[in-house]
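Every protein chain but one is kept in place in this view of the complex.
Chain IDs A and B follow the sequence of writing; residue 1 opens each chain.
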Amino acid sequence: MMTAKLSLHPDRLFPADADTRTVARRLYAEVKDLPIISPHGHTDPSWFAGNESFANPAELLITPDHYVFRMLFSQGVSMESLGVPRADGGPVETDPRAIWRRFAEHYPLFRGTPSRLWHDWVYSEVFGLTERLTPDTADHYYDVMDDKLGQDDFRPRALFERFNIEVITTTESPLDALEHHKTIRESGWKGRVLTAYRPDPVLDPDYEGFRDNLVELGAITGEDALTWEGYLAALQNRREFFAAMGATSTDHGHPTAFTADLAPAEAKALFEKIVSGRFEPADAELFRGQMLTEMARMSVEDGLVMQLHPGSFRNHNGWAFKRFGRDKGADIPTRTDYVRALKPLLDRFGSDPKFSMIVFTLDESVYARELAPLAGHYPALKLGPAWWFHDSPEGMRRFREQTTETAGFYNTVGFNDDTRAFLSIPARHDVARRMDCGFLARLVVEHRLEEDEAHLVARALTYDLVKQAYKL
Amino acid sequence: MMTAKLSLHPDRLFPADADTRTVARRLYAEVKDLPIISPHGHTDPSWFAGNESFANPAELLITPDHYVFRMLFSQGVSMESLGVPRADGGPVETDPRAIWRRFAEHYPLFRGTPSRLWHDWVYSEVFGLTERLTPDTADHYYDVMDDKLGQDDFRPRALFERFNIEVITTTESPLDALEHHKTIRESGWKGRVLTAYRPDPVLDPDYEGFRDNLVELGAITGEDALTWEGYLAALQNRREFFAAMGATSTDHGHPTAFTADLAPAEAKALFEKIVSGRFEPADAELFRGQMLTEMARMSVEDGLVMQLHPGSFRNHNGWAFKRFGRDKGADIPTRTDYVRALKPLLDRFGSDPKFSMIVFTLDESVYARELAPLAGHYPALKLGPAWWFHDSPEGMRRFREQTTETAGFYNTVGFNDDTRAFLSIPARHDVARRMDCGFLARLVVEHRLEEDEAHLVARALTYDLVKQAYKL
Partner (left out) sequence: MMTAKLSLHPDRLFPADADTRTVARRLYAEVKDLPIISPHGHTDPSWFAGNESFANPAELLITPDHYVFRMLFSQGVSMESLGVPRADGGPVETDPRAIWRRFAEHYPLFRGTPSRLWHDWVYSEVFGLTERLTPDTADHYYDVMDDKLGQDDFRPRALFERFNIEVITTTESPLDALEHHKTIRESGWKGRVLTAYRPDPVLDPDYEGFRDNLVELGAITGEDALTWEGYLAALQNRREFFAAMGATSTDHGHPTAFTADLAPAEAKALFEKIVSGRFEPADAELFRGQMLTEMARMSVEDGLVMQLHPGSFRNHNGWAFKRFGRDKGADIPTRTDYVRALKPLLDRFGSDPKFSMIVFTLDESVYARELAPLAGHYPALKLGPAWWFHDSPEGMRRFREQTTETAGFYNTVGFNDDTRAFLSIPARHDVARRMDCGFLARLVVEHRLEEDEAHLVARALTYDLVKQAYKL
């Protein structure tokens, strides 16, 4: 039986050079224990509302995580064999232990990937496992984790506290009643779980059920959301509700960064065309662009910070979409323009001191060319961290190397984990802290920044900037 | 007379950091002597069929190598003076020693380029030269190399064996009778030289002589290749012939990665328009795209691995094209989209376990944004290595840094030399091995990968993955 030690080296992710590493250690020592601020993510608020135990290792760590099953699928492992539900309800693997063994067998595929770093952290730090995950240790892993998940100190609230999370934000549609958030607030538990307003289902004419969503939005708010005025009033109404429930931000997941600033009569006419259902793709894009500017306008009024995440081609694999439905690891980044796309919105609100907008990208070629120059000029614009596929050591390094010289550190907003994989949240923040300290250490050793200043920047990147940017 | 020592340092290309270098050395020690698998290249099969001596140093190393003469041309050295034949048959330099001296005089231009690394390796390891190439040593170089090229152990087969090549693949048109490959097979020589099926001349309506090529294709196969059904049958017929001759792959050098999946009647109508000669550029592009999907369909049936090399703007220099013809170092990479381009083909075959496709790029901005996410999802898709201009130390480093975190190592396929410069093939593979070991060493020293695993990965990148991917 082959076993190997699972160990998280205290110097992991620090630069190899000895002097640089020494500085990185000093910088990291002062930020590693700062509380986690997680201002943007996809954990399920019902976990914290109900505080039920997680079901089993496979259901917690494998089946819902498209980072994980996409890699196995790419190497010929069927999604059915990993328990991913089929759209037609056809049979899939239901034995969590069998799923876990299949994952363990293919764990070498993750060599060199951030998933490997996150998982090893969870195994070691959350579950106390000490041997590497292999086919031989798979059952031992399963037994230990399954047992612990049944214990009280592995319930969601206990982990939240153990992880030293100061605040975490989930993401909900305006159609959501925020019942779980209400439950959390009324429970007396001191954990701070906020919502964010994600109106894609009622802003994007191409969203499944868009028109029905508008009808529902009208019903919830008492507005006639099939008229332009009623629609805007309903959106604003729900923003107010979300804000009252603690939200400090909105989030927008558009295919592009395109914005528009139409005259009121044109915007109204466009809305009517959209609602009629007789529109072209270009109308839908124009409407999404106009609505971003409307959202910016409302942000100026209600103070919610606006996040824009463009550039993902959703559900690229037509075969898999038909067989398994949305969100099965086939979202692929596309080339994204920001300069022309954002101009209408920025012309109107980009210099307004009451507006704050955080922009993300999946297209790294825009870091130095577009986003850093834009953020280094517009008062309202800040850069979100390396995102999604780029939420990785090399991705974070490229983000700092390509944005800092033009935008500085202070036009960035700290780290977002953007994840539903709750157990790995501390690991993800730890990767960001280590990579930022490594980057700063290089600046110090190359005499581009004094070490006393690097300590201030490290703290800002870890804690201060995210609180300021998200008004937390 | 100025001379300087020519030496290949045993640590060349390894990272500067001492600890990282130590790990790189250990990793490299276990892969440096593995046989060379060269699954994609442009050596001339007649060399191995006839096993004649190479003519002289200039004809072997300078005149046919556009990597070399493009650099001299860019600095004002005329192609005529390097013996490059003119399209009009006009006079060019014919004295190989004069060409060699001219090259030697300009050898400093190659400082910092991979050509310099490859050439120095050839001089040192193949010819045993010990002084650096300068104008002063040019004649000595010429004399030594010219003399050795006349010896039996410098003939193609002897070098093949000395280079420890396990298998090498050449590239031929479906119109090629593969006579040289037949000769090799029948000769009793144990060297494994395979062909690959490269149908651009009969798939690309913009290829010179396209319609004549179809007529010839029909004549070879006994099909009426001017009808859609006969054309497809003829293509399939030649695939079968190539496979029977040992081919395991096809290769497609399209201007873009565009694919299409037309209904059969539309595809037939398009073919008829193309054959009529009355078509627009958009028709040609649509036809190329449709034919990639047809090729994928045939790959599912016959098991040939499909390679796609898009994104080169061929023969960019109109003046030089007129004066010297094709392939004179003026092919320039262009921005290339893969996400929308490949969707029709991938929707149909990307999840088919019987299909295997290897994609290359000249546009590095797609590594992290498009290709790694696609390869990290689709079972059929693998990433070809850093290619052409990017087949260089920095290019290889960027490839690993930008693809590994999303696609992992196991969705890549080892190294391709893609060259006609036979003597430099071991040097090229050696650069890849060194760069991969250096990259892995950094992961080890940064505690992102355990060293025992790095050894397995190093071997996979050098040998295992290429054999699997190309079914060799």
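Going forward, a residue touches a chain if its C-beta (ideal position, glycine included) is under 8 Å from a C-beta of that chain, and two chains touch if they have at least 3 such contacts.
Every value quoted in this text rests on a predicted model; they were computed, and no experiment measured them.
From the options A:Leu13, A:Ile184, A:Ile274 or A:Ala372, the residue with contact to the unseen chain in the full assembly is A:Ala372.
Checked against the full complex, the one of B:Asn56, B:Ser356 or B:Ser392 touching the unshown chain is B:Ser392.
Only one residue in the set B:Gly90, B:Gly188 or B:Gly318 touches the chain that does not appear here, and it is B:Gly318. Screening B:Leu308, B:Leu362, B:Ala407 or B:Leu465 against the full complex identifies B:Leu362 as the residue touching the chain left out. Touching residues on chain B toward the chain that is not drawn are 4, 8-9, 11-18, 70-71, 73-76, 108-114, 116-117, 132, 313, 316-320, 329-335, 362-365, 389-390, 392-395.
Within the entire complex, the positions of chain A that touch the omitted partner chain are 15, 17, 19-20, 337, 339-340, 343, 346-348, 350-351, 353, 365, 368-370, 372-379, 381, 401-402, 404-411, 442-443, 445-450, 452-453, 456-457.
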